[in-house]
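Here the complex is missing a single protein chain, while all its other protein chains stay put.
All chains are identified by letter, namely A and B, in their written order; residue positions are counted from 1 within each chain.
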Amino acid sequence: MARYVIRRLALSIVVFAGLVVLAFVMVQILPGDPARAEAGRNATAAQLAEARARLGLDKPVIVQFFGFVGRLLHGDLGNSVVTHRPVLADIVSVLPSSLELVVAAMVINVLVGVPLGVLAAYRRGRAADTASRIIVLLGAALPVFWLGLLLQLLFASKLHWLPLYGQLGFGVSVPTLTGVTSLDALLTGDLPAFGSALVHLVLPAVTLSAGFIAVVARTVRSSMITTLDSDYVMLARSTGAGELRVIVRHALRNALIPVSTILGMQLGWMLGSTVLVESTFNRTGIGAYMVTAVLQNDLYAVIGSILVIGVVFIIVNFVVDLAQLWINPRLRGELARSRRRRRPLPALQGSPA
Amino acid sequence: MLFAPSGSTRRSRRHLIALTGVAIAAATVLAGCTSDGGSGGSGAGGSSSARAQTLIIAENEVPASFDPAQADNSTVDEVVLPAYDTLVSYDGNKLGGDLATSWKVSADGLSIDVVLHDGVTFHDGTTLTADDVAYTLDRLHTVNIGAASFLTAYKATTVTDPTHLTITLSTPDATFVPALSRVYVVEKALVEKNLGSDNGQAWLATHDAGSGPYVLQKYVSNQSATYAQYAKYWKGFTGQAKKLEFHYFSSAAEESQALKAGDVDIAMDIAPSEWAAYQKDSGFTVDQATTNVGLYAFFNMAGTSTKDKALRQAISMAYDYKSHVSSILKGAGTEMDGVLPTGFGIPTDGVTQPSYDLKAAKQLVDSNGLSGTTVTMTYFKATTEMEQAATLLQSALDQIGLKLKVQAVTYPAYVTMASKASTRPDIAEVYAFPAFPDPSAIMYQNFDSKFIGSGQNWGAYSNPEVDKLVEAAQSSTDESARKADYLKAEQIVTGDYVTINMANSKYVTVFDKRVQGYTYQPSHHQTVDVYAITLSGK
Partner (left out) sequence: MTQTRTIALAGRVRARRLRRTAPSVEIIALIVAALILLVGVIGPWVAPYNPVKVDIGSSLLPPSGAHLFGTDATGRDVLSRVLTGARTTLGATFIVLAITVIIGVLIGLFAGLVGGVVDEVLMRITDVALALPSIALALGIAAALGPSLTSTVIAVAVTWWPGYARLIRAVVRDIRDAEYVVNARALGVGPVRLVLRHVLPNALDPLYVQLTLDVANVMLVISGLSFIGVGAQVPSSEWGAMVASAADNVTSGWWALVFPGVAIAVTGIAFNLVGDWVRVRTDPTLRGGGAR
């Protein structure tokens, strides 16, 4: 166990190091002079030289690299060219809002994807299977950015069932404690504000989850089919256990183990996909932050966003792996084997962009 | 992966099921709350009286900063206007005092004596004095960004007493006092406390140090800016909104949906295709105001292809100016007759304004061997007029054998691109927003070679003769001599085909009927004069 955790941790560190190298390479090759970014657009030649020296840009690349790593480890992601504020501070202030959206999307993902997969597996080849397959197909093929606009038009603009944009209704405000709007509302005991925050989450979360539901439903379906056909499920049936009990207690709980790995990875991808959702719904968050940074050529803000999204992804995957280990000790052997053979292939498990 | 049941794993699997159960239960509770909250939390919900007291303005581009130093840019001007005061201000095209009760320019034009209003306080209660004004001007001079470009003649300020000061200039500058209408006075003590290493730019980017009618309360990036009335505002209140909000939208359609739903009161970016529908709707007012704003396409005078005058002339002749006004602007605008909109009162004799003539343009292209040339052009993202103008020009150039590559950019991204010759686009669609109603705002800022790369000479136009004329007009105090100089400069600039003068648009704002007293201010284009607005009950 400990050995596995250490190996897993080492892998995370290697991945993080790679991420840092990648970020450094991006700073090097991307257009835009970091010194000018630091000193400001209208800096004088002397100010520019000073900034260059301060950032160590006059030193050899390898020295610069260690300086870059050193600043990163101190949490210095540089300053935004546009706002002049430290990038990390900006990201920290918007990240909780994105996590809130991602968690909400994950809840929808699980609530829809798992039953859909179970139903499809159980009624394999019949109408219900076909229906769930259609839903899955739509989810996998509809462009997220387009879906968001259509949902907005239909449910907010035409039907007025849900709010069009934003994170809280008018006149509702909550103090910023965690940065997660709904959680802050709960913590201050403001139930109407909590309701408002949740209602504002619905459309963006549905939009964000659409592409991911397909992968979950597919995985649940295929692993459910395997478990439903297994000897022990037949055994359970033969003992006269109720059908629902057989499906949920015997089949589903085994089928959910591969699903949990995928859900963990999906958390990271969802965070990436916020770039297509947050701006549409005027939500604050790292996706909207990154899009704005991209459109304003804000070099450090773009790289900072990538680094933070990557780090969150690494942490989530590490935690999911550990949680699985804790939940099912039998996995240890499996994981050790799968590590030797081949780790799960995230891209092949269907990143729906 | 298969996991056959066996005694040893039973317990742990129960854990998983339990966890899943909890997750599902929690999720169900969440979902339940979601549908319960539906009635109370929708866009226009909340306390209805609070909404009635709040003015909400829809905007399509987020401000780069709340630092008044950058208020030369309308997205910043818009958000600092409610929170700050200026020494002088325009009502329409008429200049009057604001924080300054009076001012006097010396005979040599090198010094200005200013008398300040008494009893003005900043939002933290501190009294505004001549020291704060001096600090504001000195800070602007030091950081030398944004609005500083209006004040190049500034030398120093001498404070006589808390309400008297003298501004000295290095050269006489006819536009210095008008430009003060864009200089927002910041509180010296507060900014100095948060100075940082950049003269308080980082701090002012998200904080307010002003004395205006509204106090900045909260800015949520990409989402909204919230203000509340400053109870001790020196001019008092006569029914203005208690609160003020700016909401930021990613598309004009979304702004329109929010306006119809009552989520916002004023929308400035409604697509022209929707104006007619709003005009018919009794719940809304469509305001069309004559502006001093022209939409220009600046040629990069140093660009590899666009340095050729024949090419610039051909492109200018390929633009369908009439269609721009009738179809893109849906009639809300006029064709230009030169670089200067008619509001500046400069005659048009000898000014070249090409008219749409594809045949002649094609001939020009062919006889100069320019066929097949590719030129690049930028326009500002989410600006319908610009995008349509770009596509209109593109399909016209297609017909005369030229290829136009178009790219949507944001204003800050464009400023960075235009600052360097290597990244400057061949053509850039830019609105000239005269910060104050004086021809200098266009002729000097956009065509004097001293602003190449770090100001608003977007086309990097350099012509010593024009430099001489506009600089003479800049320092002269003789109004008729200035007008003559500007006319001469305009004749040369238009003859050189530096810009495609696309159209002089009207400013169209759609707002809810409950908004009273809305007035367009040419001196603060693309902003809302919030202090002039009162809200009526519906």
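Going forward, a residue touches a chain if its C-beta (ideal position, glycine included) is under 8 Å from a C-beta of that chain, and two chains touch if they have at least 3 such contacts.
What you see is a predicted model; the values in this text were computed from it and never measured.
**Q** Among the chains present, which touch the one that was left out?
**A** For the complete complex, the undisplayed chain touches A, B.
**Q** Among B:Ala252, B:Leu402 or B:Ala418, single out the residue that touches the unshown chain.
**A** Only one listed residue reaches the unshown chain, and that is B:Ala252.
**Q** Among B:Lys405, B:Lys420 or B:Lys513, exactly one should touch the missing chain; which is it?
**A** Hidden-chain contact among the options goes to B:Lys405.
**Q** Could you tell me which of B:Glu192, B:Asp308 or B:Glu387 touches the chain that is not displayed?
**A** Going through B:Glu192, B:Asp308 or B:Glu387 one by one, B:Glu387 is the residue touching the chain not shown.
**Q** Touching the absent chain in the whole complex: find that residue among A:Val14, A:Ala53 or A:Leu177.
**A** Here the residue in touch with the unshown chain is A:Val14.
**Q** Mind listing the subunit B residues that contact the chain we can't see here?
**A** These residues touch the chain not displayed: 1-2, 250-254, 256-257, 271, 273-274, 277, 323, 327-328, 381-382, 384, 387-388, 390-392, 394-395, 398, 405-408.
**Q** By the contact definition given up top, give the residues of subunit A that touch the hidden chain.
**A** 11, 14-15, 18-19, 22, 26, 29-31, 124-125, 137-138, 140-147, 149-150, 153, 157, 211, 218-219, 221-223, 225-226, 229-230, 258, 268-269, 271-273, 275-276, 290-291, 294-295, 297, 299, 302-303, 305-306, 309-310, 313-314, 317, 338, 341-353
Simple rule for what comes next: only the chains that are shown with their structure count from here on.
**Q** As a quick test, compute the distance in whole Å between the mean CA positions of subunit A and subunit B.
**A** Centre-to-centre distance between subunit A and subunit B: 35 Å.
**Q** Under the stated contact criterion, what part of subunit B meets subunit A in this complex?
**A** For subunit B paired with subunit A, touching residues are 1-5, 8-9, 12-13, 15-17, 19-20, 23-24, 27-28, 30-31, 33-34, 36-38, 40-47, 50-51, 54, 56, 62, 64-65, 143-145, 198, 201-202, 205-206, 218, 220-224, 247-250, 254, 257-258, 260-261, 263, 381, 409-410, 412-413, 415-417, 419, 423, 454.
**Q** Hey, which residues of subunit A end up touching subunit B in the complex?
**A** 31-32, 40-42, 79, 81-85, 90, 93-94, 104, 107, 110-111, 152-153, 156-157, 160-173, 192, 194-202, 223, 226-227, 230-232, 248-250, 253-254, 256-258, 278-280, 282-285, 288-289, 292, 295-297, 327-330, 334
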